[in-house]
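Quick one: the structure is below, and I'll ask about it shortly.
Left out: one protein chain. Kept in place: all the others.
Let's turn to subunit A:
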Amino acid sequence: MSDTTIPGTSGSPGTPRARHARHAKSPAQPARDPRSPKGPGPQDAKPAGLWSDAWHDLRRRPLFIASAVLICVILLMAAVPQLFTSVDPYDAAGCRLGDARQAPSSGHWFGTDSQGCDTFARTVYGTRVSLLVGLSATLVTTLVGGLLGLVAGFRGGWPDALLSRVAEIFFAVPSVLGALLILAVFRTGTMWTVMLALAMLAWPMTFRIMRAAVITAKGQDYVIAARALGASGGRLMFRHILPNSIASVIVVATVNLGVFIAAEAGLSFLGVGVQSPSISWGLMIADARPRFLEAASPLLFPAAFLSLTVLAFIMLGDAVRDALDPKLR
């Protein structure tokens, strides 16, 4: 975005701009505005842009570091669960009915479930499905809802009317019923169909939030100033309007992530989501629920992992949102 030329290394002295510069140094120049900002800051006189400044700022935020470390661990768990446990929960031979509903012990850190399977191993292996469903549904929802909202808010007129009506149709469907309907069409519940069902029902919310934020940003003076400079529609949208309307969408996305992971659990519980023998946190919570009073650990541990994951992403979203607002740095 900004170039890195050192001042005064290029350009011929005869250009009109050089004339400007010469005049600026003439004695007729009034004293510099006395209320100049506090002395040169560390970031001064160095190429900067919103994203690079945000990254620079993020790296020094404890909130960001904590959430990033947590997310890395969770991602690692999803990618290579073997690193965390030697027990393979997909191997039925590992579960002994005689060990059912044991409390946490040195042999089974998180205890065992009603089938006698190790809860820790199942929780670790369940990360992959839960995270994939949550992340992919969030990604699709944010991209589709965000982009459509940007276009609808920016263009207005018939594209806005059309997209808004379509969004309202999806809005009108009760989410559980809608998901049941969509998943019933696919018959087999896999995490991709669950993801699709969740994304289809959730994008209108992101769409509406984005559209409202874009309409607010569109009328701002700096957008008019950019238009007066001859800026193209793409530049207005992606340079001026998007950075100033994305904050609320980031927040909604982080909240959505938790909602999606929980919704996947709910759909699995209803029998249309991911099915055994697949392992997901939602399935585990649903399985353990009827016997919660006898054995709490098969429910509590996956629920705790779920909460930690959601918390980590919400903290990350907060940190990113703050870093993208220069006033909060």
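By our rule, a residue touches a chain if its C-beta (ideal position, glycine included) is under 8 Å from a C-beta of that chain, and two chains touch if they have at least 3 such contacts; residues count from 1.
Basically, contacts and distances are computed from a predicted model.
Hidden from the displayed complex is a chain whose UniProt protein name, among "von Willebrand factor A", "GMC family oxidoreductase", "ABC transporter ATP-binding protein" or "Cholesterol esterase", is "ABC transporter ATP-binding protein". Residue A:P243 is the one among A:G116, A:G178, A:P243 or A:G266 that touches the chain missing from this view. Note that of A:G49, A:G107, A:P174 or A:P290, the residue touching the chain absent from this view is A:G49. The set of subunit A residues touching the chain not shown comprises 1-5, 7-11, 16-18, 20-21, 23-25, 28-30, 32-33, 35-37, 40-41, 43-50, 53, 220-222, 224-232, 235, 239-240, 243-244, 324-327.
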